[in-house]
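Missing here is one protein chain; the remaining ones are kept as they sit in the complex.
Per-chain numbering from 1; labels A, B and C assigned in written order.
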Amino acid sequence: MTPLHGLLDTEAIRKDFPILDRTVHGGKKIVYLDNAATSQKPRQVLDALNSYYEQSNANVHRGVHVLAEEATALYEGARDKVAAFINAPSRDEVIFTKNASESLNLVANMLGWADEPYRVDRETEIVITEMEHHSNIVPWQLLSQRTGAKLKWFGLTDDGRLDLSDIDQVITEKTKIVSFTLVSNIMGTVNPVDAIVRRAQDVGALVLIDASQAAPHMPLDVQALGADFVAFTGHKMCGPTGIGVLWGRQELLEDLPPFLGGGEMIETVSMQSSTYAPAPHKFEAGTPPIAQAVGLGAAVDYLTAIGMDKIWAHEHAITEYAVKRLLEVPDLRIIGPATAEDRGAAISFVLGDIHPHDVGQVLDEQGIAVRVGHHCARPVCLRYGIPATTRASFYLYSTPAEVDALVEGLEHVRNFFG
Amino acid sequence: MTPLHGLLDTEAIRKDFPILDRTVHGGKKIVYLDNAATSQKPRQVLDALNSYYEQSNANVHRGVHVLAEEATALYEGARDKVAAFINAPSRDEVIFTKNASESLNLVANMLGWADEPYRVDRETEIVITEMEHHSNIVPWQLLSQRTGAKLKWFGLTDDGRLDLSDIDQVITEKTKIVSFTLVSNIMGTVNPVDAIVRRAQDVGALVLIDASQAAPHMPLDVQALGADFVAFTGHKMCGPTGIGVLWGRQELLEDLPPFLGGGEMIETVSMQSSTYAPAPHKFEAGTPPIAQAVGLGAAVDYLTAIGMDKIWAHEHAITEYAVKRLLEVPDLRIIGPATAEDRGAAISFVLGDIHPHDVGQVLDEQGIAVRVGHHCARPVCLRYGIPATTRASFYLYSTPAEVDALVEGLEHVRNFFG
Amino acid sequence: MKLDSMYQEVILDHYKHPHGRGLREGDAEVHHVNPTCGDEITLRVRLDGSKIADVSYEGQGCSISQASASVLNELLVGRNLDEAMKIQEVFLELMQSKGKVEPDDAMEEVLEDAVAFAGVSKYPARVKCALLSWMAWKDATAQALSEKESA
Partner (left out) sequence: MKLDSMYQEVILDHYKHPHGRGLREGDAEVHHVNPTCGDEITLRVRLDGSKIADVSYEGQGCSISQASASVLNELLVGRNLDEAMKIQEVFLELMQSKGKVEPDDAMEEVLEDAVAFAGVSKYPARVKCALLSWMAWKDATAQALSEKESA
């Protein structure tokens, strides 16, 4: 094997992740290739959680006592960190949610209740793509059912890319919102943001980018993207579960109506009526995921210290190697781009007619954790006429040796069901 | 001082809470009396979080690998624990949300989108009370604005109780939903559930009980309450931030439409349409707060091991003592019940014309953490003609000595501003 | 190797050579999916009085769900409904045992080839695969009966 270029010092990095030392099935060290589902957490993030709970835990914003001030400073400090991480023009544009799904639903609901010119109603259209995660499909189906708006989408090419050939028919003067994923969670495809944003801006439609599979893996610059909203989720980027982010352009957040009502999001309440706090608080009803925001802040620090460009290079090298090695496995067919160009480190495949469930089970027995099923992107499986896929997905701690383990594991699968 | 009856062994209990050893302002041990805002976390809960992240972290429900199976078992095991804690007839009636506010908004939104007979629209009425937390006011104001339904409420008596004298006029045949708090977060009042539930059932209205201030402090039995929905929040009951609960009767959860759309809540998705998983998953879109549910499960174990009846007795004894001692402070007026009967351990008061902000600041300097402001229950302040209150709130680790510290602290406040 | 406890010879046999696969005439048809993995089955039941005349099915899924449908067909076709319901209950109990029930002779007599699924019960994610066809069959049978009643 020729050495790969651009790899990180995984030996050092892996020491930060306690779970990677875990063994399963009688002493087999775990090979964790399920990073697109969720990432593991470095000690730095767990330390931040513990020190929050052991030193500073209090409810935020409303206290004059020391703990409340510390908790507020930590929580709002996490917002600063996330804002810097995505190059947001203002920290007040960063809304903490519980996960990317809530972020996406938040936008869909705001648009349903908005006044003109944002309002989605029966005269208007919503555009998504066939490679969206269910969390970027179902909210729009619900909005479409509830408002009468028409739901349209971009189809896929045979090699797992967006088919934009009919872009002018899909995105039209009637389009109010275009929502699409930056990186496909099932196929790894990186989508051409510019072309879509340009067309959307031409017709005056808003753009929401689902960056759930991008934020963990590549430098993310919301200003460079040119979108109006960007959503992502903490648990896939070394952060805790229970925290997501929605970034939105300030003037939109000012104009759009709130979603959830309650404590923290108000300015003043009487029984008759209420007024709302400015963004981001307007969209953060109730006690926020305080510790989880603090943990996400620590995750962002961790990733930034390593460097998002270096992480992207590492994953690209691993992906290139993995694609090459996987294609050596007889009867293996990659679903999605079969090269490492314009793709992330999630690789889906089918192996002859062995069902992915069976593939995953036999791999698990060898300590190799992959995900099997439709990966919350069932329309992609329908599109390619398959019931499900096996997906291996890599992250900053993944090694070429783990790719080799996967390939050996697949040989074993073939023998088992041969 | 005569010894109080029914106290817990706080010396032992306090050892479980690392933060209670913390000192502030140059060596003063913290006196944490802000438990109605959020509780502190025992080591047992932090251990559960750490061991989840260090041993078993994975995304739930969709994996065949060991970590995914363990994470799923832990997450669903937490649901079993919570179900047992509230005596739910079925575990499938327990929905995990991000906080009580989301739980309350969830019900409001379901009813707005529901078909008959649940549908809230311009012909119908919604009933709340004047002592609700903003999180149980604003969602109903939003629902009322969006559907045209009329919002009505029970007023308060001078001594901080619900005024039910006009119950037959407030809850009528037009009422679709009655939503009220079991225990007031600002005054500590425990409300008469039976009378309200009986009237609501007579007219066929649904009942939602906000148990955010009850679940941490008293035995909670959703079957005995007789309500249709019960909401509460993890962070006030020794659990992590970022997790809430909605319990709902099974047949309602079957009939009512989903709220957020996305991964986990579906049965099958195509671009054209989707079908939904049965409850509770139908209402849990996206990656749930997995670690937080596990932490809440550990919190529930912790509380149960001590005994909710014993915790209630402990807090009752502390409250009785605190009310007595506070009434000895000159110029101090309790807002809410001025006895320990039918009340929880949150005590609001005003001290002459010293603004609560100033009270809280001077107490903080002595290491005493109380909350000041309107406590997300501004209508109560309006009702009693005060800008804000100072609130001391106790929990299972609170001691009579902490009550004494508070009373001494208030003397100091009076001298400072005297 | 632990895997062998799940993938018994019997199961792999049924998977590779399924019994009664394909859709034939029936009194009721149901379509069930396993939302956690997307496995699907379309299943028809034909009753002859209280006797199960046929169970026909088509679907996609893993070896466990496919083998389970095949075993179901072999085990239930030709039985009386009462008997079949009993078999279904015993199978359900076994599958929900989390590997803690060691099938005895009595159970083996009732379940025949289906005892081979005992090992699957240790794998919670796969239990639903094994149960998919059985739940579909129960549902279809209930529909067939209620249609007969109302006819």
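Assume a residue touches a chain if its C-beta (ideal position, glycine included) is under 8 Å from a C-beta of that chain, and two chains touch if they have at least 3 such contacts.
Just so we're clear, the structure is a prediction, and the values are computed from it rather than from any experiment.
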Chains shown that the absent chain touches, full complex: A, B
Selected from B:Val170, B:Ile209 or B:Val362 as touching the chain missing from the view: B:Val362
Chain not shown: contacting residue from A:His61, A:Lys81 or A:Arg343: A:His61
Residue touching the undisplayed chain, where the options are B:Ile368, B:Cys381 or B:Leu410: B:Cys381
Interface with the undisplayed chain - residues on chain B: 25, 355-358, 361-362, 365, 372-374, 378, 381, 387-388, 416-417
Touch residues of chain A, complete complex, unshown partner: 61-64, 68-69, 72-73, 266-268, 277, 281
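What we mean here is this: only the chains that are shown with their structure count from here on.
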Interface with the most contact pairs, given as the two chains involved: A-B
Mean-CA-position distance for chain C and chain B (Å): 45
Length of the line joining the C-alpha centres of chain A and chain B, rounded to whole Å: 31
Interchain centroid distance [CA atoms averaged], chain A/chain C, Å: 38
Where chain A touches two or more other chains at once, by residue number: 25, 357, 361, 372-373, 378
Of all residues in chain C, the ones touching two or more other chains: 36-38, 123, 126
